[in-house]
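One structure below.
The complex is shown incomplete by one protein chain, all other protein chains being positioned as in the whole.
Chain IDs A, B and C follow the sequence of writing; residue 1 opens each chain.
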């Protein structure tokens, strides 16, 4: 399958004048006023604003702004410096600004299951994911043809017990400078703490259960053994502790006694791919702030 | 059932220092800055802020702010006058401020079905609805005992073809000054345009279908005849056109060929009461702005 | 609240000519033929039939039949003896027949939360639960008035560490012969293994989490700490192992970072009461077969 418009996202986005600001800081009065006035004074129209506070008295404050850069009176760098000095310092902010025109690079790791990967590639090829997918890496060759059909590079990096360290190093080399985000679309290898630490809050995994139920191997078997009436899927950021990172999104499906482990696996694919695609899109649109072991999602 | 804590909502709320501001105005740059700076300067901490624009270029802008009045440097009336003169006029705002301490009065109209009414009274008695329910009015005596059990006034106003005008007048007299909101919890009488005009965007109805499907009488029979696989319920503001007012909320339920009209009626009750209770709560918490024939819901 | 038609269910049901047969047996060819032919030959029209097999080759077979007794050519006792001898023995069946006219007696145990209890009483008073609710027992007096309002006996049986054994004995005495089913509608005491063994597969509990996540105390706090995006409720039969009995039904609700432990508790009530009411109704309609640690639900 040769999708001619595969690169259309980058092109379209490069004329995009939207920027997003994410802020985490101690809550105190005046933050919204200070931030919105700063942007207004520099000609940036705020087109979306979300905020959340864990507690107005002494809690943590989070906000997400979308603003238009077309009429800015200063350039990016000057804007960021000015914001840092006149607003961010005063309120002790942890912040970042992203420009839609700077399309994020994404590397996808996958093993043999195609559903999560194909869902991402489809949506991307239709322009629904504002990303540049730089490559797909797999420890199996099963999905090579499918990936090449989308006009994307495919790298085969086999892994076994003895080659694990070297394989990870090979992956790191491949994605260096090519991955603002790493997506594990059913990649059946546990990444080392060292790998994870290089992509803090920038690796998204899909786990095929309703976490925290059924951590670890073969969650559909576990769900079947337990006799649950609902199965789930969970997308989360990867931390060094297996399946325990901050949850981004979850979805569920009713099942019954009639379901076999196999039918759970098949039905589960539908929620896995949705919940993964949503998490990836939210990340790409700068809608997620990680706070401790939780996420704030401004969707 | 004599619920001693029935009045607890009012008591609790009277110490509540939360206020809410709803604004509708033409979108242009600087609104958020102007509004948030105004409140910051007067010592009101903004604890929630939502905004929406139909179009940043020439569209309509809507916002909802929650702020704390405890440290305000001026009284309510002065605050409102100041806001009107320094902010609202400049941006041509349609706006209103509500104080949680000013608990809204609610009159409920009902016929024979108890589920919508009881759901509201239960939630209210548990403190989940920030309202003073001033009375229940019915064209039947069926639910009298249930209402009295909650310690609430019950008024029986029978209606037939000949007494319709007089009955409406009687209801208007009963609720005069006693109803900031009128809830039709399966009240099986069509209100006149004249009645409706006195409570514009302040009458909430529950219709037992997924509108705009199955307007009018016996929607479950209509749904059964059509063979739909999902039924719904819709809460909406009442306008002079039957079942066509701005939709506030909808919910649905899967059904199958096995369902009879009767089983649809029974199952439907569960979604009707949820969708009604949610709409009433949103209205009481000033989360809804009506815009033309649609609602903006900041939930 | 004095509901005059509270006893209407029993009356209506006493004319009911429906009976239900539940069978568990080793799967082999001919079972459906043998069973359906038996009932046809005795004049009983089969109006519903569900079946399920864990494996057609050497698995376990389950079936539920609803049949009409009006034209039976033999009485109940003779029918049961005949079925036992001509069909059940041949296929090594574990079976039971229930007649709708023999309305099941239900005792409800509750602590302070009213939502599960009121949902049951409300549905029962509308005729939606085919049961005779024989009494409500609580370790608090909080809900006494509410229960009496439905015209039902309320027994106050306080429990503390020292009186636990005696309290359980007191409850057993109260419900002796008065409870075909015991419902724990948020009863915050763990029942002893000895109590549970007397009501095997006849005690239904509602747990306010999506089991097996968040077993034990304060699941909403646990869910909040974990940062899940969906909360759940689970109804299950009680076994001697806390919150680990066969799951009957589950339901869920999307939540977000904005939810507090308190808001989870409030929202959770809506799914708890639905999931409890559904499990109780299914049990009363003989729709559940327990098989090991799982349930077969013919809904």
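Everything that follows uses one rule, which is that contacts are C-beta pairs under 8 Å (C-beta built on N, C-alpha and C of every residue); 3 or more make two chains touch, one makes a residue touch a chain.
Please read these numbers as outputs of a predicted model, since none were measured by experiment.
K.L.:
Missing chain touches which shown chains?
P.N.:
A, B, C
K.L.:
Check the options A:75, A:149 or A:166 and report the residue that touches the missing chain.
P.N.:
The one listed residue touching the chain not shown is A:149.
K.L.:
Hey, which of C:47, C:221 or C:262 is the one touching the hidden chain?
P.N.:
In the complete complex, the chain left out is touched by residue C:47.
K.L.:
Quickly run down the residues of chain B that touch the omitted chain.
P.N.:
For chain B, the residues touching the absent chain are 52, 210-214, 226-230, 232, 246-252, 256-258, 293-297.
K.L.:
Would you write out the residues of chain C that touch the absent chain, in ascending order?
P.N.:
The list for chain C reads 29-30, 32-33, 36-37, 39-41, 43, 45-51, 53, 56, 68.
K.L.:
Name every residue on chain A in touch with the hidden partner chain.
P.N.:
Chain A touches the missing chain through residues 1-3, 114-115, 118, 122, 126, 128, 145-146, 149, 266, 270, 274.
Rule of thumb we're sticking to: only the chains that are shown with their structure count from here on.
K.L.:
Taking all residue numbers at the chain A/chain C interface, are over half used by both copies (same) or under half (different)?
P.N.:
Since more than half of the residue numbers are used by both chains, the interface counts as same.
K.L.:
How many Å are there between the centre of chain A and the centre of chain B, using C-alpha atoms for each centre?
P.N.:
Chain centroid spacing, chain A to chain B, equals 38 Å.
K.L.:
Quick check on chain B: which residues sit in contact with 2+ other chains?
P.N.:
Chain B, residues with two or more chain partners: not present.
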